[in-house]
Structures are given as structure tokens and as C-alpha cells.
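Comments concern the structure below.
Only one protein chain is missing from this complex, and each of the others stays in its spot.
Going by the order they are written in, the chains are A, B and C; count residues from 1 in each one.
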Amino acid sequence: METEKLQSPIVHLAPLDQVLALGRANSLWPMTFGLACCAIEMMAAGASRFDLARFGAEVFRPSPRQCDVMIVAGTISKKMEPAVKTLYDQMPEPKWVIAMGNCAISGGPFVFPGQYGIVEGADKFLPVDIYIPGCPPRPEALIEGILELEEKITGSRRWPRVQCG
Amino acid sequence: MDQRSTTDLLYIAAFFLGGLGFAIGPFIIATLFAPRGTRNISRKTNQLIECGIAPIGDAWIRYGVIYYLYALIFLAFDVDVLFLFPVAMAYNKVKALGIGDFVEVVLFVGILSLALVYAWNKGVFEWKRKNYNRQ
Amino acid sequence: MAEMGLAEIKQALSGLAVTDEIEVVKTIPAPPPAEGEEPGKPVEVKEKIQQTMLFTPDYAKKGYHLDVKVTPEDVVTAARILIGQEFFLEAITGVDWIKEGQIEVVYDFNLWQKLCRVVIRTRTDRAKPEVPTISDIYSGANWHERETHDFFGVVFTGHPDLSPLLLPEDADFHPLLKDFKA
Partner (left out) sequence: MSAEVIDKSLETFVLNLGPQHPATHGVLRVKLTMDGEYIVHAEPVLGYIHRMHEKMGENRTWAQFMPNTGRLDYLAALSYNHGYAMAAERAEGIEVPERAEYIRCITVEMNRIASHLLWFGAFVLDLGGFTPLLYAFDDREQILDLLESVTGARLTFCYFRFGGVYNDIDDNFITGCREFIKRLRSRMPMYHDLVTKNIILIKRLKDIGPISQDMCRRYGATGPVLRGSGVNFDVRKHEPYSVYPEFDFDIPVYTECDSMARYMVRMDEMEQSMRIVEQGLNKLPEGPVMAAKAPKILKPAKGDYYCAVEAARGSFGIRLVSDGTNTPYRLKLRSPTFSNLSLFSEACQGMLLPDALALMGTLDLVIPEIDR
């Protein structure tokens, strides 16, 4: 994964970066990149009940040039891997990757000795920022993943964290 | 050049520069503040987008002529509308026959829409495949 | 039930059924014990009998009505008979019998109007499996055969394009064979 170090922008003002980060964090445009079952949960998250629009992430752009987040939702097979790499390259910087579901994290239920068809995890060839476990993870888990990404971008969490238990 | 026309020229220049600023400004801001270069893992950043697959064949091919005719008709009416702007500005200013201006505009648009009627008869809008070179 | 239809099909396909040698285990009852010694045990003996491989198993348990085993060349004639009787092709399955060194290709046919599921089987040698294609009769078989070629390496002679369907384009391995190592 030879990702050369990104040169910093020409003009580099700290407070301005804060404003930019806040703007980017609250308008993450995901790419319609559903592979398998997790894609249906991603659609359910974008639909009326678990509305992603509340977090500015409901605009699913089909073309990689116009999106910021690649949500890898599903199993990456070895035949699909070059296509995923091309899509990742075609996304403009700054870009992030969310690995949604066990298949994207580690190959999930399709890993067995002698398996010939799938890549065991998106982080084998993508710099993944957020991992969302589950098979498929509930739409709330995807929303929590997006909030986690916002915290990673801006450094502070705007939405209350739900303490379970 | 008396004093009044120079102020008019200044207004136009100001509007022009303002427009230019709004047009070029985002480019400048983007180059200054955006990160340079993109992290890529298979050197495909500038590849044409075709759903993740390398495009097959070349896009510069002999294309169906329907699209060209469609564009021509749009151009004709675009210029037609362009000419209507000054007409709209000078409408009813010159105290000639009240109805004269209206007749002129109708005449002008009528002649141009003849092109549309001609194209309609020739079947440009049916969008059928032109298969004259293959039976 | 599809009795009438079944008898018709059975009669039509009986010409193609292959006669095989099957090992049948027979138990010969022990000979009546003479006075002195203890009674003899029934002895098992394996016998090879000629049997035409055309069965009508009970549908409730097996799920199909007619099971015919044909030689690979007769698959095309069987398919032509069946499309004449308006059957449609449900699936083509490959089974790798590694112990007998054979690959079995199973064709499932079914009817729309009546419930009558017919199974046609063929066996080819495992080293060089070859079965003639029926994709010109049943166009749906085109993809089924490409998939069976992907997984078992069965070469369907006469198939327009046997390139991998589900595996990557340059795949040369056949994963569902029993001796496939990843």
C-alpha cells in the first residue's frame, strides 16, 4: 500500500483547517458502493426511518469523483478487488474508507481453509478509517460509524455518545 | 468622452471584474487550500470513470448524426433568444406604431421557427436509428 | 399426478437408458444345519447384474419422478425429446465421484402444466471430462454449462464460449473438484 505522504496544502492556517474539517465532517457524501447484504442495511440507513440526512450523509453519489467516503459494504471477491482499487484511486482527496460488516473487516463468514474467492478484509489493500462490525450491522451501527468518522475528522464529538448498559 | 459615459464604462468594467472574480475565485481558493496529490494504490487516479473498469475502446468514433442535428437546432434557437434580449430592452421605447414592435418580434420568431418545422418534417425528433449504411 | 405424462416420457426415454453393471449384495440363507454342528451363517455374496438405469423413485422422498442414466452422446437426443414435450431446464449439476474416477453431470427438467421432474444423468471420465453441449437446444444451458466448466472442468464440446463465468477471467483452477487445493 504505497500511499506517498500527502504534501500539505500551499496555504496552511490552523483555524481555517478547523472550519474546513467541520464542513467536511458534516457533509460526508458516501459512494453508492453496495456489494452484498450490508448494502441493503446501508439503503435502510439512508431511507426514512434511520435517516442519514440528519448527519448530512444522505447524498449517495454514484460517481467516485463527487464523493468523500467509500463505504465498503459487503464481501470483496478477488475478481472485484481491482475495481475497488480503481474506484478508490478515482476519489479526490480528502477521502475516507468505512469497512462496513464482517466481510469488509475480515472476510466474515466466508473465510474457511481452502477458500479461493474472496479478499479477507478491505484493509488488505485500502487504508480503512472506520470498522463497523456486524453481519449485517444495523443501520444504527452505520450511523454510529459515520459519527465516529466525524469525530476522527474534527477531533471532537458533536453528538452525544450513547452509553450502553 | 464626456463624464457620463466614462461612469457607464466603469459600471460595466466593475460588473465584468466581479463576474470574473466569482468565476475564477473558487479555482484559486481550491488550489491554495486543497491537499495536493491523492493517495492512490494502483496509479489509476486520472483514469476515465466507467464503473470501476478500464474503458474498452476509444470514445472518438463516428457518431450517429442525430445528436449533431439536435445540437444544431438548439444552437439556432439559442441565438434566437439572444437577439430577443435587446428587443425586450428597446420594446415600446421608440414611439412608433404601438403594435409595430409586437409584429416585428412575432415575425422574427416566426421565421426562425420555420427551421423547427423543417426539421420536424425531416424526422429529426423521431430518434430512430439512422441505418442508411447498414440494411 | 402426471401419470400419463410420465409414462409417455418414460417410454420415449427408455431407448436411451444405459445398461450398467451394478454390484448387488445378495444374502444366501444358511444351509439347514445338520444334526451335529451349529447352524451355518447366511453368507453375503456380491453379484454383478445387468440393469437398465431407468428408475421412477418415490417423489415424496427423492423429489423427482424419473431418473435416467444416458451416455454423454445421448444427452443431446434426450434434450431434444424433452424440449419436444415442452420441458424446461431447471439446472445442470456436476458431481465429482473421485473414488470411481468419474464426473457425473445431472440435468433437471420440469414441466409447467404438470408436475413431472425428469433427471438425466451422464458420467464421464474424470481425467478428460467431455459432454456435448445442449446450449443450442436450451439457450439457458449456456450459462449452466459455463458454470459447470468453471467448477469441474467438464468440457462441453460445441459450446460457443466456455470462458470462466463466475471465476476471474484468467482462472485455470476448478474449485469444486474433491482434490482442489486453494
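Definition applied: a contact is a pair of C-beta atoms (placed from the backbone, for glycine too) under 8 Å apart; a residue touches a chain by one contact, two chains touch by 3 or more.
From a predicted model like this one, the values you see are computed outputs, not experimental measurements.
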| item | value |
| --- | --- |
| Where the missing chain makes contact, among the chains that are shown | A, B, C |
| Contact set of chain B toward the excluded chain (per top definition) | 50-53, 55-59, 61-64, 66-67, 129, 131, 133-134 |
| Where the missing chain touches chain C, by residue | 60-64, 83, 86, 88-91, 93, 95-96, 106, 108, 112, 115, 117, 119, 138-140, 142-143, 151, 164-168, 175-176 |
| Missing-chain contacts mapped onto chain A | 31-37, 39-41, 43-44, 47-49, 60, 62, 74-75, 77, 79-80, 83, 87, 109-110, 112, 114-118, 135-136, 138 |
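Convention: only the chains that are shown with their structure count from here on.
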| item | value |
| --- | --- |
| Chain B-chain C separation of Cα centroids, rounded to whole Å | 67 |
| Where chain A and chain B are represented by their mean Cα positions, the distance between them in whole Å | 38 |
| Chain A-chain C separation of Cα centroids, rounded to whole Å | 48 |
| Complex interface listing, chain A residues touching chain B | 1-4, 6-11, 16, 20, 63-65, 82-95, 125-127 |
| Chain C residues within the chain A interface of the complex | 167-168, 173, 175, 180-182 |
| Of all residues in chain B, those that touch chain A in their complex | 31-45, 47, 49, 51-54 |
